[in-house]
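One protein chain omitted, others in place.
A, B and C are the chain letters, set down in written order, and residue numbers restart from 1 in every chain.
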Amino acid sequence: MAKELGALIAQRGWVLLNGGRNQGVMAASAEGAKQAGGTVIGILPDSTDGHASPHLDFAIMTDMGDGRNLLNVLSSDVVIACLGKLGTLSEVVLALKRDKRVILLGWELTDPQFARFAKTGQLTDAKTPEDAVEQVSAALSIRAASAGER
Amino acid sequence: MAKELGALIAQRGWVLLNGGRNQGVMAASAEGAKQAGGTVIGILPDSTDGHASPHLDFAIMTDMGDGRNLLNVLSSDVVIACLGKLGTLSEVVLALKRDKRVILLGWELTDPQFARFAKTGQLTDAKTPEDAVEQVSAALSIRAASAGER
Amino acid sequence: MAKELGALIAQRGWVLLNGGRNQGVMAASAEGAKQAGGTVIGILPDSTDGHASPHLDFAIMTDMGDGRNLLNVLSSDVVIACLGKLGTLSEVVLALKRDKRVILLGWELTDPQFARFAKTGQLTDAKTPEDAVEQVSAALSIRAASAGER
Partner (left out) sequence: MAKELGALIAQRGWVLLNGGRNQGVMAASAEGAKQAGGTVIGILPDSTDGHASPHLDFAIMTDMGDGRNLLNVLSSDVVIACLGKLGTLSEVVLALKRDKRVILLGWELTDPQFARFAKTGQLTDAKTPEDAVEQVSAALSIRAASAGER
């Protein structure tokens, strides 16, 4: 699913930015995006690119461990979170805190802490990669319209 | 409740470390700890101590915004999370990721992502500050015993 | 000189990575690189792209202030430092510490602390942008040869 998501992101002409390592969702989405001719940026927790996915166009080295998760979030226009572990969850939480639009792909968050973000539409879930990408497109349109009004 | 928690931490002879700002749970727990004769360290998101609680003994300035939440977690032996907003939640998630013992004071996390941590006892909840402090004490004893075995 | 340097970097097919802000050497080198058809990444000290150069292809937001200088260094293969202020100097020092090849364009560092790096050739100076770019090319060839031997 992550690979398909990467491909769809590339087909839209968007840049895929993720945590950059050669494992799990990061590696799969990077591979999908590259195979579809897209551009991939990885923000790595490491000080070198020794653990980087081979599918990155650009590797940003931070030497910050999990501290780089905030950078992933701040550098993204919209955040799509594939079902992952705690690193992904920390990105979802930080993204909501920093007012980013967040889409959960293939999972949900039901704790009361998340209810108000679901209510305003800042946090939604998507059943499929196509659905997620459609939601990103809508979010970017709203942003563009809102910027145009200023 | 945060103020009472701070006082209890101080009475145990432990150091209170929190986010350091002069607001909410951070300020209340710092005040409680200081009034009970304790020591308080604040790790601030800011580059100066302009927004620091007046009850800190030591202020660490990071200029990292929410990025400092990871430092709070890494620098703590045990994490007690009072019901807060997304900043607190990000600290809970990062603490679990970094294998820290986490106690939720006055709230719960029921999302499936948290279930396995509840199962192993890494994540528990406490009804009262006294309960939380008792759980910290037990966690520190286990750590000390485990270190002694090495 | 920074603008010309950016153009030469682009003509070589290399990526220009700098601090990303819309001022001084950062803005000038980014402009030069873009006009020559190159790719520019900016790693910003800010949490948004409000102060970013309009000539960036990709903006990485860190919300780390001067703390992002280390990321610039770690993410670069070779560091060219145009005569700047203390931010630039901190990058030179961190780059040397992290074993990066550093070229000073249009200035020198004569303090004894730098002597051993000049002696080994890790730190050199260049009189012109052309000279700097030639030195980068040589450094990259040595790296490639050394990687090939492994």
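One rule holds in what follows: a contact is a pair of C-beta atoms (placed from the backbone, for glycine too) under 8 Å apart; a residue touches a chain by one contact, two chains touch by 3 or more.
The structure presented is a predicted model; accordingly, all values stated were derived computationally and were not measured.
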Among C:Leu70, C:Leu105 or C:Val136, the residue in touch with the chain that has been omitted: C:Leu70
Contact footprint on chain A, counting only the chain that is left out: 47, 63-67
Touching residues (missing chain, whole complex) on chain C: 64-67, 70, 85-87, 89-90, 93-94, 96-98, 109-111, 113
Absent chain, residues of chain B that touch it: 15, 41, 43, 47-48, 58-63, 70-71, 74-75, 98
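Here, only the chains that are shown with their structure count from here on.
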Two chains joined by the most C-beta pairs in contact, as defined above: A-B
Numbering shared by both copies at the chain C-chain A contact, with half separating same from different: same
Centre-to-centre distance between chain C and chain B (centres being mean Cα positions), rounded to whole Å: 40
Interchain centroid distance [CA atoms averaged], chain A/chain C, Å: 28
For chain B, residues that touch 2 or more chains besides their own: 64-67
